[in-house]
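Just below is one structure, and these are the notes that go with it.
For this view, one protein chain was removed and the others were kept in their places.
And then chain A:
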């Protein structure tokens, strides 16, 4: 660990000094938290009546419905984005220039545009053509949120998968071609499974981002957890005041709990993979780099190459990447 290298094992003097720092530091932090709590309490945000609202069955039902619709959006968007992500990754790695160019353009456009802009544009579009869209028009906010999340996250997942595919040793692809496998077989049997395995922690971290981004539904007035909570707080009046502070604190705790649960899965898989001695080790559970061009160090279609083609397949000395 780096932290233990940056300083010596403390001697008697340093021990005393560290203890002083500990006390002063904790006191400062506690004072800050204490000040915040005191101020909130002074303005009556910790009055028992304020928090009593959570004993109300209607309030509980509201929060439950909010959680359910957040989770619904998350699950649908997660599944769709993974499917579309695999498709986009394969398309970008394709040998056919046109297919690869279209996929690249799609990925770069939607990855560079803020998700909120996409979702809002979809929403306005769906509202404008409400009558012609059938089931999409009926719940336009829901579909705008789902499709926006799907498109954006699919682009990120596609880049993650592409990085995973590029990390598969080239010898494996060559061996597969030597055994007579077709391009599609190499992709489905060799590259995608290994890419998914090595990138699983990153993929799940991106799913955490998807879960967090469902809260953008608040802005297009879709009744997910945040919006449901906000409208609920708007309608309740306790002690001549709306209970915004308690509601925000409770909803925040729910969000943090949900995201922590999901990210702990990523960390767990990463640790498990590191224990395994064979195969490709999973990547760190960090969030994927979002910059256009950051993952580009691994650019160029490494995947299936035409056997006997002009490029690639020169053997292990090949300097792709």
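By definition in this document, a contact is a pair of C-beta atoms (placed from the backbone, for glycine too) under 8 Å apart; a residue touches a chain by one contact, two chains touch by 3 or more; residues count from 1.
Basically, contacts and distances are computed from a predicted model.
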Name per UniProt, for the chain absent here [options: "Amino acid ABC transporter permease", "Putative repeat protein (TIGR03943 family)", "Cytochrome c-type biogenesis protein CcmE" or "Cell division ATP-binding protein FtsE"]: "Amino acid ABC transporter permease"
Option touching the unshown chain, where A:36, A:61 or A:178 are the choices: A:36
Identified contact with the non-displayed chain, of A:61, A:83, A:112 or A:189: A:112
Residues of chain A (touch criterion as defined above) contacting the omitted chain: 1-3, 5-8, 10, 14, 18, 21-22, 25-26, 29, 35-36, 39-40, 43, 45, 109, 112-118, 120-121, 124-125, 128, 208, 212-216, 218-219, 226, 230, 244-245, 248-249, 251-252, 255-256, 259-260, 263, 286-287, 289-294
